[in-house]
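Everything below concerns the one structure shown next.
With one protein chain withheld, the remaining protein chains of the complex are depicted in position.
Up next is chain A:
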Amino acid sequence: MPGEPTGAAPARAGSTARDRATEALRDVAREPGAAKPDPILVADGVVRRFGGLTAVNVNHVEIQRGAITALIGPNGAGKTTFFNLLTGFDRPDEGQWKFNGDAVQGVPPHKVARRGMVRTFQLTKALSRLSVIDNMRLGAVGQKGETFWRALIPSLWRKQEAEITERADALLERFKLDKKREDFAGSLSGGQRKLLEMARALMVEPHMVMLDEPMAGVNPALTQSLLGHVKNLREDGMTVLFVEHDMDMVRDISDWVIVMAQGQVIAEGTPDSVMADPRVIDAYLGAHHDGAPDPSAPIDNEPAAGPKATDGPAERE
């Protein structure tokens, strides 16, 4: 594993996307709602209530462009709900957010995707009775053959279809799914479906990829390859925001970590600074004691143990 960026490595600006992200985030305050030098996404006052329960109540959050940001928090913290709000799959009660400088609140999900913010799902959504290659082709935007009348005349879309197929095949090869090209997506294993979903999202050519628990239910042999793919997204110039419970993965790949608990952002920082933060440890281990949190007691416990133990298969806020 590459060493954690503790400032020891004098990052030669521009060497890799990882170094650039580290460099850009070095002077950012380690506090909730910290301003970033070049945010791709800025959210303000986002509130979502379900009856009497306030599932999400985010005052201010910024996501740095070109970096991998992890969104962590105990079950029921509102991470997935926040994801759904940002991508248009759910409507907020209050709040606004800007993606690439444009307001996107109230925009339907398919238009959010077309603007370059593409998500995957916690429960993988492979299109079972479509072949793997058709899953991939579907991801391409601006297809002429997707309009009803033009679909009837193959000569209008055949050339574009060939280009899309070429791009899809290249991605399948990169994600090592090329041997499954003609199989039904429903016949793939859980890990392969995660890979397919990520590859399919890339067919949209997004600026920002939002991964909801990319490692959930993936067999350990595939984990490393998935991690590599996520890191490659950053090298290709994309911004990644992901929800994850696995602290080892968060530590390994993220440049920045945002912690949510009970709907609010309670901490932000680099992986190391966040995991040493007493508020985070309290949120995970449930410190219900009176007064100020006592940092000494929970630190005796391995902080990663809490989140791992709370790893749940079906989180619905």
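Some observations on this one:
Everything below uses one rule, namely that a residue touches a chain if its C-beta (ideal position, glycine included) is under 8 Å from a C-beta of that chain, and two chains touch if they have at least 3 such contacts; residues count from 1.
In the analysis below, contacts and distances are computed from a predicted model.
Going by its UniProt record, the hidden chain of the complex is named "Amino acid/amide ABC transporter membrane protein 2 (HAAT family)" among "Amino acid/amide ABC transporter membrane protein 2 (HAAT family)", "Sarcosine oxidase subunit gamma", "Rod shape-determining protein MreD" or "Spore germination protein KA/spore germination protein". Annotation: of A:Asp38, A:Glu94 or A:Glu146, A:Glu146 touches the absent chain (contact as defined above). From the options A:Val28, A:Val47 or A:Leu127, the residue with contact to the chain not on display is A:Leu127.
When you scan A:Asp19, A:Glu161 or A:Asp178 for touch with the missing chain, the hit is A:Glu161. If you put the missing chain back, the residues of chain A touching it would be 87, 89, 108-111, 113-114, 118-121, 125-130, 134-135, 137-139, 141, 143-148, 150-152, 154, 157, 161, 184, 186-187, 197, 200-201, 203-204.
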